[in-house]
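The complex appears here minus one protein chain, its other protein chains still in place.
Every chain is named by a letter (A and B) in the order it is written, and numbering of its residues begins at 1.
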Amino acid sequence: MKRETLSAYSYLLPFLTVFGIFLAFPVVYSIWISLHKVTLTTNLYHVFSDMKFAGLANYKEIWNNVEFWWSLIVTILYMILTIPTGIFLSMILAVLLNQKIKWASFFQSAYFLPNILDMLVIGLIWKFMYSPDGLFDTFFMKIGIDFFHETGFLGNPWTALPAIAMAMVLKGAGFGMVLFLTALKNISPNIFEAADLDGLTWWQKFRYIQAPLLKPIVLFLAITGTMACLNAFTEFYIMTEGRPISTFLGETVGVTKITGYYLFEKFTQIKYGYAAAMSYFLFVFALIISYINYRWLREKG
Amino acid sequence: MASVILSHVEKIYDNGFHAVHDFTLEVQDGEFMVFVGPSGCGKSTTMRMIAGLESISSGTIQIGDRIVNRIPPKDRNVAMVFQDYALYPHMTVRENMSLSLKLRKVPKQEIEKRVLHAAKVLDIDHVLDRKPKELSGGQRQRVAVGRAIVRTPDVFMFDEPLSNLDPKLRTTMRVELKKLHLTLKTTMIYVTHDQLEAMTLADRIVVMNQGRIQQVGTPLEVYSKPANKFVAGFIGTPPMNFFSCEVIRENGTVHLKSDGFDFHVNRDHPLYQKLQERGISASSGWTLGIRPEHMELARGKAGENQIQAIVEVMEPMAPEVFVHLTSESGEFVLRDDGLLKPVIRPGQKVKVNVDMDNIHLFDEEGIAL
Partner (left out) sequence: MMRLQMKKGMLYAALIAFALFSLMPLFFMVLTAMKQEGMAMKMQFIPDGPLETLYTFKNFTEVLFNKDFPFFKFFLNSVIVAGLTALLSTFICLLAGYAFARKNFPLKNFLFSILLSAMMVPGMIFMVPQFAIITNFGWMDTLAALVIPHTANIFGVFLLRQSIEKIPNSLFEAAEVDGAGDWQLMRYVVIPLVSPILLTLILLTFLGQWSNFLWQLIVNTPSSDWLTLPVGLALFKGQYSIAWEKMMAAACYSVFPVVILFIFLQKYIISGLTQGGVKE
């Protein structure tokens, strides 16, 4: 072998080892697991040597499982609630901050900070604020609205998911804002001077100069947002654990039992094969959604 | 100090590009050798092969008495000054100059001594603790040179070191490099696309084009006896004028004829003898080369070996003037001492004398006769 090849691979060795064992191999290994079931006799922490081949049984079960399809609907609802609002909010913040204002860097920091804080902690705080007699309920009671008093925001099937979504949009908006702001700052002021000479209005300037440059960022945020929703777990774990309960096609379902949480639940029930199979459904779903996102934004311009 | 011997060196890149063809050259110990040619001619590639920064496809390179084909750059004991200087931006001047010695485990005191000495020679001892970005272009250039000379290498290499400097500074640095060579007496290999730099600096010049050596010789040789049309056109400013012509040898006279002129020389001119040796009496497809400095305005006098032309443009270069003319045989330039400037004007018809002792004749392949 050539000396350069040898030295290149020796640099790559640590990375490729970890990548191979913990990222590449699992994708294949997961297929194997998804074709098996845990038996009653298996040891809780060494289950994988003692699984029974089950063929496509797990996949079939999932396909016929109303709860699973409901969890996908929750995922889609969560996407609809978080992604467009998140993008819109961060774009507005970026446009506001892209003007000559004092304390711009303070505002930027204040908006960005929640983005890097621990999801579990933020979820916990919001859970407290949303609880009956919590911050928001107390406020609404003061102005005479007792609608949220009994269950709190998270216990009500209509408000639970939007409440989680709002908390997460506020947490995440700073990230998109920074991206938009960077793009806006890269536009040469000469272009705006030329636009002023051409007599463009504020809206026309945004429409024809800024918006086209922001489009790739919108796409990026849509894709990362989709991924975040498909992987969404911690906020649901800490805030609702899938509750409240409702019915869907005659089955009892958790209103906020999103796929990520549902998968975790199956995992804790030691249904490893089932969980693995479900993660492949999720993968296909991810590919479809990413593709739609991509196509949709492409067609728009 | 060492000689550098290249024999039949070839460079073929992975993508199939044949950058250097059959390069054979001996650079003598202490010689200042300049590789010159247009961009992409293979001059830099050749130098980088000597430094070990490019692998050699075939042939051998020898530095001193070692074949260095498989020796990595760090063990070749060569130093190089790069076009963009390649100073380490995060190190001070002192650290930049010390690194190579530090890597070779030279004792600290010795490093300090050598760096200081080199810095004094190059007049940068007052900026030793600054970082490269705080220096002027000329100072950076000196640091790059300084980094090379602290090492007392066997061979110095310069890859277009002056091309990032403004013209005035370039002239100054050129002189300093020449002085440096006279002091150090180390073998130097210098790559440039600027023929003026090559002429002024070199002991010998290697003119390259399309990966091949065109000519090796002293500056005077490549100027006065260019081996082919490429060298003739590349060396000298303004470049040599070329006229296509036919050659007729009869009755002890050689005629060089075209629509616009009929130059002739007689039996004792070297041209005549060479044509005779090759048995050529009448043939076409030749190129006549005359340098602008070997032509002059005839001031109205009619005579032999003249060409009629119309003045197009004059470029006063003080003290001389470049006069651009057009004739039936094509456009050409002559270089005049400038005293005649008021006498001629654009559009004027003039006669031009040719110094027949300094003409060059190239055959159909462009090889000098």
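In this section, a contact is a pair of C-beta atoms (placed from the backbone, for glycine too) under 8 Å apart; a residue touches a chain by one contact, two chains touch by 3 or more.
Predicted model only: the values in this text are computed from it and were never measured.
**Student:** Would you mind spotting which of A:N64, A:Q99, A:S188 or A:T201 touches the chain that isn't drawn?
**Tutor:** Within the whole complex, the residue contacting the unshown chain is A:Q99.
**Student:** One chain isn't shown here. Among A:L113, A:I145, A:I245 or A:I292, which residue touches it?
**Tutor:** A:L113
**Student:** One chain isn't shown here. Among A:M129, A:I187 or A:I209, which residue touches it?
**Tutor:** A:M129
**Student:** With the full complex in mind, choose from A:L35, A:L154, A:L184 or A:L263 the residue touching the hidden chain.
**Tutor:** Among A:L35, A:L154, A:L184 or A:L263, only A:L263 touches the chain that is not shown.
**Student:** Tell me which of B:V4, B:A51 or B:V68 is the one touching the absent chain.
**Tutor:** Hidden-chain contact among the options goes to B:A51.
**Student:** Even though one chain is hidden, which residues of subunit A still touch it in the full complex?
**Tutor:** These residues of subunit A touch the chain that is not shown: 4-5, 7-9, 11-12, 14-16, 18-19, 21-27, 29-30, 33, 45-49, 93, 96-97, 99, 101, 106-107, 109-114, 116-122, 124-126, 128-129, 133-135, 138, 170, 173-175, 178-179, 182-183, 216-217, 219-221, 224, 227, 230-231, 233-234, 237-238, 259-260, 263-264, 267, 272, 275-276, 279-280, 282-283, 286, 290.
**Student:** In the complete complex, the non-displayed chain touches which residues of subunit B?
**Tutor:** Residues of subunit B in contact with the hidden chain: 48, 51-53, 72-75, 78-80, 82-84, 86-91, 99-100, 103-104, 147, 151.
Note that only the chains that are shown with their structure count from here on.
**Student:** What's the distance between the Cα centroids of subunit A and subunit B, rounded to whole Å?
**Tutor:** Chain centroid spacing, subunit A to subunit B, equals 64 Å.
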